[in-house]
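Apart from one protein chain that is not included, each protein chain of the complex appears where it belongs.
And now, chain A:
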Amino acid sequence: MEEPSKFEQYVYKNASVYHYMKISLVLENGNKYITDAQFKQLIICGLKDLYGEVGASFPFDLLKFDQNKLTGILRVYNSGLVKLWSALTLLGTYQNEACAFRVMQVSPFLLALSGNSRELQFGDQLTL
C-alpha cells in the first residue's frame, strides 16, 4: 500500500499590504498632453473634493505612467483603497472638460496586473 502523498496548503488572509490599480483616463475630446505630475495632481484633486484634506493627504504612488495612452498604475495601502477608488469613480471633469477614469484592474499583487485577458490580442499564429 502506498502512502498517500502529503501536501501542505498555505492560505494567506491579507497577503499584501498594498493594492495596485491599473487605470486609464478617457477624455471627451481625445488625448491631451498630460504629464505624470498633472495626472497625480488630478487624482489628488478628486480625493480632496470628495474626502477633504484628510482624504487628499492619504499617500498613494503613481508607479507607471504611459503618456500616449494616459494609463497608469497606482499603489495604495489597503485601508485607502475604497476611498481612492470612489474618488476616481466620481471624478467628472478635467479643466472644464468631461472625462472619466476607467479602472481596468485592481489586485493586491503587482504581477497580476501584467497580464490582462481583456486586452489579450492573439498573434497571427493562432492555429497550429
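Here are a few things to note about the model shown:
In this section, contacts are C-beta pairs under 8 Å (C-beta built on N, C-alpha and C of every residue); 3 or more make two chains touch, one makes a residue touch a chain; residues count from 1.
Quick note on the criterion: contacts and distances are computed from a predicted model.
Chosen from "Proteasome subunit beta", "Dolichol-phosphate mannosyltransferase subunit 1", "Exosome complex component RRP41" or "Ribonuclease P protein subunit p30", the protein name that UniProt gives for the omitted chain reads "Ribonuclease P protein subunit p30".
Listed residues A:I34, A:L50 or A:L113: the one in touch with the omitted chain is A:L50. Within the set A:V54, A:V82 or A:A112, the residue that contacts the chain not displayed is A:V82.
Although one chain is hidden here, its contacts on chain A can still be listed: residues 26, 28, 49-50, 82, 85-86, 88-92, 98-100, 102-103, 106, 118.
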